[in-house]
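In this view, the complex is presented without one of its protein chains, the others remaining in place.
A and B are the chain letters, set down in written order, and residue numbers restart from 1 in every chain.
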Amino acid sequence: MADTVFFKRQPPKNLKELAALSGADIADGADPSLLITDVAPLDTASIGQISFFDNVKYRPQLQSTKATACILSPEAASHAPSGTALLLSKSPYKSYALVAQAFYPDQKPQILISPAAHVDAAAEIGAGTVVDAGAVIGPGVKIGVNCRIGANAVISHALIGDNVRVYPGCCIGQDGFGFAIDPAGHVKVPQLGRVIIEDGAEIGANTCIDRGAGPDTVIGRGTWIDNLVQIGHNVKIGRGCIIVSQVGISGSTVIDDYVVLAGQVGIAGHLRIGKGVRVAAQSGIMRDVPAGEEVMGSPALPIKQKMRQVAFLNRMIKKGKDQKRNNG
Amino acid sequence: MADTVFFKRQPPKNLKELAALSGADIADGADPSLLITDVAPLDTASIGQISFFDNVKYRPQLQSTKATACILSPEAASHAPSGTALLLSKSPYKSYALVAQAFYPDQKPQILISPAAHVDAAAEIGAGTVVDAGAVIGPGVKIGVNCRIGANAVISHALIGDNVRVYPGCCIGQDGFGFAIDPAGHVKVPQLGRVIIEDGAEIGANTCIDRGAGPDTVIGRGTWIDNLVQIGHNVKIGRGCIIVSQVGISGSTVIDDYVVLAGQVGIAGHLRIGKGVRVAAQSGIMRDVPAGEEVMGSPALPIKQKMRQVAFLNRMIKKGKDQKRNNG
Partner (left out) sequence: MADTVFFKRQPPKNLKELAALSGADIADGADPSLLITDVAPLDTASIGQISFFDNVKYRPQLQSTKATACILSPEAASHAPSGTALLLSKSPYKSYALVAQAFYPDQKPQILISPAAHVDAAAEIGAGTVVDAGAVIGPGVKIGVNCRIGANAVISHALIGDNVRVYPGCCIGQDGFGFAIDPAGHVKVPQLGRVIIEDGAEIGANTCIDRGAGPDTVIGRGTWIDNLVQIGHNVKIGRGCIIVSQVGISGSTVIDDYVVLAGQVGIAGHLRIGKGVRVAAQSGIMRDVPAGEEVMGSPALPIKQKMRQVAFLNRMIKKGKDQKRNNG
């Protein structure tokens, strides 16, 4: 059960209500009027609670769960204990998310714009938007409705859509790393663009997004960015992308829709990463990547090629060891 | 055109003025009295605007630009549209930077030290230095003239020269990761040095610079550091270096003048990186690197050797694939 010091739970709901709001089906034998009081992980759930199963690693936890109800795919249903009421969903994790949101809706502070925030008189903040303590919002910045700007975030030179979340400590809109190299002293190139963040995007804690040099830096609708990510000037990121922690994207690179960049990936500047590309953790991208490809490694290769490389090296090392043993 | 909400443009200037301030020469056939109103990228520039060309990747944009004037190298001049007035420069990007600065000089807020900044009474701030909201400046810190300290930056135990820029969210001068390992509880080693930042250096957003353990941590004159970089205690960085985002430099390493570290590079402690060394992105340095060398990879190798390694692996994988096909 969530700590009531930090989280406020809504009243119980029955299985029928939960199925409806989560797009799941009640499995045969489950009672639609069964009352559910809370969500919980498989291994700690107890009577009255609903859990979910979506990763085969956790099958033992499913088999021994004491949850009253569980959301899972039809294929996984046979692994659940016989007494568990099942909600069947093609997207069990999404269904669980909707159930959990119903029990624990987002809470807003009573005073939306903290008196300890520093919002410039020439900034525009939309209705329902929360600005936490210590956030600094510069002149001319526009923020849409129902956004949340985290504590100590710093935003300048930016236009932000609706339902955007900026986490604590983010730096958005500062001028990027643009200069002409000169031994007598690098010469700064004025950075004359902005940062555009489209509706529904999320920007993680302590992430940095530099404003454009002339064009804008753009974060597309519904793209989610994790903590400690670096986005260089003029980068354009499409819709629905997922950018995991500590990724770095160099200036002027274009990332198409629905790209997934795993943790600590680095991407050089002036590249194009096609729609739906998936990049494995710690990869380093130095060339364009065509749409739909999966790549891995530094420098990155298509994932099958990289796997062959790893297997070849492992064979060679084993061979070397065997030779040594035979000669020894 | 830069968004006038965020940027204030100076009045038009003629080609002769722009050539003079940017160190460029007016090409034959261009009219020195031609009036230029603004800067813009090649592909969006229009009548009255000046652009620049400095990367062969953008040659198509040069060939079809509608810019009234363009700064480029004498060698590239033949690729520009015939009607474009040309400014010839050996350093087109530097010349462009100077032109752009003339149209968009740095703006200072009317009140230099934000009333929402927290400057200790025992700190010294030089004339013309801007301190933004939420910045925290500790006792004894000295900051020179014409610096800019970004919003929510935190500075302690530091002496900072003139014309230095510290971007938002930076943490400078905290005690570094110095302790004696002990299973009963690590024992902290008091960190008794300072951070010295010389004139003209720039420190990117959310970058961390730990103070020295006994000696100082030093950032040399005109060295530019990008966002989310980690600089350990006692590190000495020379002049004119370029340190790209998410680089990490471990304690007591010495970086000589004019070194370039690309993004996400990691350098172990107690090393010496010679003058003018260039390190490719994501490289990991575990030994000293002699002056002038270019290195790549983790662990890093001279760039030619690394290229041979990559080529060898690609051949082996191709060979393995061919054998499979022949055997199959």
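Keep this in mind: a residue touches a chain if its C-beta (ideal position, glycine included) is under 8 Å from a C-beta of that chain, and two chains touch if they have at least 3 such contacts.
Not measured: the values here are computed from a predicted model.
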Which of these, A:141, A:205, A:249 or A:267, touches the one chain of the complex that we don't see?
A:205
Which of A:48, A:126, A:168 or A:274 touches the chain that is not shown?
A:168
Residues of chain A touching the missing chain are 2-3, 5-7, 39-41, 44, 55, 57, 91, 93-94, 96-98, 100-101, 103-104, 106, 114, 116, 132-134, 150-152, 167-169, 200, 204-206, 222, 224, 226-228, 240, 242, 244-246, 258, 263-264, 281-282, 298, 310, 313, 316-317, 320-321
Even though one chain is not shown, chain B touches it at residues 118, 134, 136, 139-140, 152, 154, 156-157, 169, 171, 174, 177, 179-183, 185-190, 192-194, 206, 208, 210, 214-215, 228, 230, 232, 246, 248, 250, 264, 266, 268, 270, 282, 284, 286, 298-299, 305, 308-309, 312-313
